[in-house]
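What follows is a set of notes on a single structure, which appears directly below.
Only one protein chain is missing from this complex, and each of the others stays in its spot.
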Amino acid sequence: MSGLNPLFTVASIIAVASTAMVITRTVAVHALLYLVVSLLAIAVIFATLGAPFAAALEIIIYAGAIMILFIFVVMMLNLDRGDAARESRWLSPQSWAGPAILAGLMVAELIYGGLRDGGIGQAGLVVGPSAIGRELYGPYILAAELASMLLLAGLVSAYHLGRAIGARQE
Amino acid sequence: MASMAGTSVPLQDVILLCAVLFALGLAGLLMRRNMLFMLMSIEIMLNATGLAFVGAGARWGQADGQIMFLLVLSLAAAEISVGLALILLLQARRPTLDADTGNGLKG
Partner (left out) sequence: MHSLLIAVPLLPLLGAVVLMLGSLRLAPAAVRFVGIGSVGLSAFLAGLLALHVTHAQMPVNAELWQWIRLDGFDATMRLHLDGLSVVMMLIITAIGFLIHLYSGEYMAGDEGYARFFAYLNLFIAAMLILVLADDLLLLYVGWEGVGLCSYLLIGFWWREPENGAAARKAFIVTRIGDTAFIIGLLLLAARFQTLSIAGALHGAQGAWSAGSMWPTLVCFLLLGGAVGKSAQLPLQTWLPDAMAGPTPVSALIHAATMVTAGVYLIARTHALFLLAPAALGATGLIGAATLLIAAVAALAQTDIKRVLAYSTISQIGYMFLALGVHAWTGAIFHLATHAFFKALLFLTAGAIILRLHHEQDMRRMGGLARTMPGIFACFLIGSASLAALPMVTAGFYSKETILGAAWEDGGFGKLLWCAGVAGAFLTALYIFRATFSVFLGDLRSEPHGRTGSRIAIPLAVLAVLALVGGFMQIPRGLGMSVSLLSRTLSPVFGTGAGNGEVPGAGALGAMLVASLAPLAGLLLAWTSRGEALVPAHWATFMRSGLGFDALYARLFVAPFDWLVHALRPDGFDLLFDRLAQAMIRLHGLLSLSQTGRVRWYAGWVAAGSLAALTIAVLS
């Protein structure tokens, strides 16, 4: 285990715990809040790995934009106690037995596959934004352009669907 | 931030964490019937994948891992906006968030 870096250890425990809480809550907002905590913990992990840019992006975009979107939608949907009760009904033991087994097997597989070859050395470097920028606009320029097109597509479709929603509600 | 990278993290631990998080996300996807929760679980899975990429990039000290993470992030953003719009549209059509009711392609 990672006795070498206590920050990493603590952050990973928080991440796992809060993710477990996310998937077992009945109230949507609670789950979202736990998810935010999980994302923050992962941002810390990124920082310990020497990826400050990734950590910043995690917080700004993932926790800051995507989660806000979620919260807006939840508020629009106006979920109340009745919904929470329904959620808890849906979360019966039959429904999480199968997935739990499957997920457990998956974890076992991944761990076995990932850790089988023994320890790998670490670089221990910090890769800052400037390095990323040089890579991004150098060899990965095409990927960057494609990503921007993807975002454009997402924007257009979200706008279009939003108009349909708006029209329906009138 | 440089001081935080004092002792390096072995890659196995990152992979282990990633595996656990991915499994949790998968379990959540399969367990929950509410479409919002399913989307949340998908986010968890995407996040776990990004973590794996960053860890791998950090192991070699290259920027490629973080760039891949950037791409995953933009993917998640696009996906979530469209997905949420669709959920709202479906909600307007049929006032339910139950994913199991969408079985019109049955048989």
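Each chain carries a letter (A and B) given by its place in the written order, and its residues are counted from 1.
The working rule: a contact is a pair of C-beta atoms (placed from the backbone, for glycine too) under 8 Å apart; a residue touches a chain by one contact, two chains touch by 3 or more.
Quantities reported herein were computed from a predicted structural model and do not represent experimental measurements.
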Sites on chain A contacted by the missing partner chain, in the whole complex: 98-99, 102, 105-106, 109-110, 112-113, 116
Contact set of chain B toward the excluded chain (per top definition): 26, 29-30, 33, 38, 99-100, 102-107
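Please note the rule applied: only the chains that are shown with their structure count from here on.
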Centroid spacing, where centroids are CA-atom means, of chain A and chain B in whole angstrom: 5
Chain B to chain A touching residues, read off their complex: 1-2, 4-34, 36-37, 39-41, 43-44, 47, 50-51, 54-55, 57-67, 69-71, 73-82, 84-89, 91-93, 97
Complex interface listing, chain A residues touching chain B: 1-2, 4-5, 7-8, 12, 15-16, 19-20, 22-23, 28, 31-32, 35, 38-39, 42, 45-54, 57-58, 61-62, 65-66, 69-70, 73-74, 76-77, 83, 87, 90-91, 95-96, 98-100, 102-104, 106-107, 110-111, 114-115, 119-127, 131-132, 134-136, 140, 143, 147-148, 150-151, 153-155, 157-158, 161-162, 164-165, 168-169
